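Only one protein chain is missing; all other protein chains are in place.
In order of appearance the chains are A and B, and numbering begins at 1 in each one.
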Amino acid sequence: MARSWFSWHHLAYAMVAVSLLVAACGSALLALDPLEQNLLSRNLAPTAAHWLGTDNFGRDVYARMIAGTRLTIVVAFLATVLALAGGAILGMIGCIVGGLLRTVIYAAFDIVRTMPPILLSLALMVALGVGTSSVILAVGIAYMPLFAYVARAVYEREMASGYVSAARVIGAGPWAIATRHVLPNITGAMLTQIAIVLPRAVTTESVLSFFGLGVSPEVPTWGRVIASAVEFAEQTPTALLFPVLALAMLTLSLAVVGDRLREHFDPLRPAVEARA
Amino acid sequence: MHRREALKNAFGFASLSGAGGSLLAQSLQQPGALPRRGGTLRIALLGLDTSDPHRHTGSIGVQQVFVETLVSIGDDGAIKPFLAERFELSEDGKTYVFHLRKNVLFHNGRTLAATDIQANLERVRDIIKGGWLAGAMSNIAAISTPDALTVKMVLTKPFAPFLNLLSELWILAPESEGWNSTIRKPIGTGPFRFGTWQPNVRFVAPAFKQYWQPGLPYLDNVQFELRGDQDNSLSLRAGDLDVAVIRSDKVAALRADRIEVQLLGDTTWYFLSFNNRKPTPLMQDRRVREAIAHAIDKGACMNFIGGKEALVSNQPVRPQTFYWDQVVERQDAYGTPNLAKARELLRAAGVDPARHTLKVISGQFDYARAEVQMVRRLGFKINHVALDDIGTQRALATYDWDLAPSSSGPRADVYLRYARLLSNGPSPMLWGGIQDKELDALIATAVASPSIGQARRAYQTAWKRVMDKMYTVGIGHAADMIGVGRRVRGYRTGFTWSQNRVDGGLARVWLSA
Partner (left out) sequence: MNAISMLSVAMLRQLAKILSIAFVIFLLVRVVPGDIADMYAARGDYDAHSVTQIRERLGLNESLPSQFGQWAQHAVQGDLGESMRFGTPVGAMLTGALPSSLVLAAASLLFGLTLGLTLAVLGLVYPKSRVVSCIEALNIWSIAVPTFCTGIIGILIFSVGLKWLPIRGQMLLPILIVGMDVAGQIVKPLYIELKETSNAAFVRTARAKGLSRWRIAWRHILPNSLSVIVALSGVILSGLIGGTLTVEVLFSLPGVGSLTLEAIRGRDYPVIQASVLALAFSVVLVNLLTVFLHRLIDPRLARTNGITS
């Protein structure tokens, strides 16, 4: 199967690389200020001055897309890292210590998982107020359970393996076993999970912005750009089409990369995860 | 509206507002077309917050189809008799006498009597206590019913907004279920009854066949769609809705699809308030406020908000209405943007905008972002916090901010525009929490004026003070717009959101085939 998808994978890697590149040095590519409003030229189709047209405030869509690349990736990445940190660390601690702590921690994650991630993020956003840090916090918390469950699965799998039983016979304590045997093996699963959660974080952020509860109105993440464009989709379809395409391509590429990682690291993991 | 003038108006209009008036209006609309009976009108305006009309929290457009009032606000903003046939006011402005119409029936078949009016007034005063009508009720010294169709109210002192506030005191049958706590099934006198209510989803109001205006209503049902966060223009064009509130930037698309667009009589007022309760040292400097005011491009703002029909104004009332003054408008120093002057003012004040971050709190409205962008042009750094209803309210109440771009919808009386500028008025935070005893006194004078001419002068003086102190900068007015579908006949917007008025409303609407 790897053969027939050869070109796809390369395309995906390229896409991710390009996105990161744009994110890193995006300001160099900007001709116009992404925040500058020009109330006289609102909702324009692509012209020579505005390569991708303008949005409802007369802001240049191309500029917002470029500036948005960095913000979108950073917000999604930070949210995912937060989810990873919270989920994996708490989960591992719970597994290692075991007993009541483990039950309590996983019960808490169970409760969090009951709420659909979007609803949970929305509720958290209302509590925390609109803003980039709130989005990161809200989306991060919503996806913590995923990492916690993966951590537990890996832990249990490793605990059942031969050399761990051997280590226990020798008399190694649970913390030592964890650091020496479980942790190294967890990296693969975690990387895979990151590649899965990252696109979902991007989508969740865009849905939050759609409901007006995402990042601050000025901050041009792709989710925010899409949300603003949705209302004027009929007038200026280009303002909606381009960011959606970009979003789709980014999440797709990330998903493909995640797929490859999974095949590489962790072919035994079940193919089912909770959905955004 | 007040005193003798009100009386003359009342008399003049009373004769028109019978059934004859409605047919006249009808034939003017569509010569030769007879109203067709039946059908369900699907309408999406504001919401319905409670089944107890006395406890409403601001959106009254829906409940007005099943409950009515003694007087109502006509299409031109003047007070007209509604359930009352006529009313009189004493010379000293303290005694009001209302003569009720005969044979007005409640939805349960009983005839309206003066004692019902008294019961309703007393309910608002005693059981509901707080809220909207608290001001009006506290002014009433005595209520009496000399006979079955006459109600007499004596006030402690002349209170100019009284009649307009009465236009929001709904008359229900005291036998309505929940009268002593929260009414669940309101029994009113309106052309439609309180049918089934799914909060925030839908409210269906079936027709009341024994409505006191003969021949009305034409429709069988009115179905209110209560969900607020929709783009109604698409639904109008798809034929899903018959009447709906729409955003101004959708007007062109609607007209292209042969959907008529009407404007409300009164407008929403847009303004930019400064923090008047706890201003920072920077904002205490008058020159900084002036500079910010100079930076706002009022024309561009209002065009953004309401298109060509929006109006620039520095006053809280709509241009070309009674309480608005042309001269004051012309003398507005901030009518057109002047960035050079703004920068000069900042220089004179020794302020380097790049070193300051202004905190702006607003709802999640596009116009707020446009205004913020204009202030940014001065060079200030801006921290714009856009929150939902409740969040904005609370954030503003901390008085830990610099600017608040905001708006205020149509009001029944000019007094309600000024009420919030009082030191202990309702929700003063939108206007920065003004605490100014002199301003309070000026507004009180206006309220107690014996004639509308004097009231006008007094309100003007009050507003001049607000402008002099630069508490808030009035930007303009934009009327809310209503899209009317192709099958709808006889629909006319009123002065406010009311859907049932003595001279108009859903009772007179019918659907063509």
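Following the convention adopted for this analysis, contacts are C-beta pairs under 8 Å (C-beta built on N, C-alpha and C of every residue); 3 or more make two chains touch, one makes a residue touch a chain.
Owing to the predicted nature of the structure, the values given are computational and were not obtained by experimental measurement.
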Legend entry - subunit A residues touching the omitted chain (full complex): 107, 110-111, 114-119, 122-123, 126-127, 199, 203, 206-207, 210-211, 226, 230, 233-234, 240, 244, 247-249, 251-252, 255, 270-276
Inset, instruction - For the chain that got dropped from the picture, name the residues of subunit B it touches. - result: 49-52, 56-59, 129-132, 134, 182, 184, 197-202, 225, 227, 229-230, 234-235, 237-241, 388-394, 416, 419-420, 424-427
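FYI, only the chains that are shown with their structure count from here on.
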Inset, instruction - Give every residue of subunit A touching subunit B within the complex, in rising order. - result: 35-37, 39-40, 56-57, 126, 129-131, 212-213, 216-218, 231-232, 234-235
Inset, instruction - Going by the contact rule at the top, pick out the subunit B residues touching subunit A in the complex. - result: 231, 249, 253, 300, 303-304, 364, 366, 369-370, 373, 384-388, 391
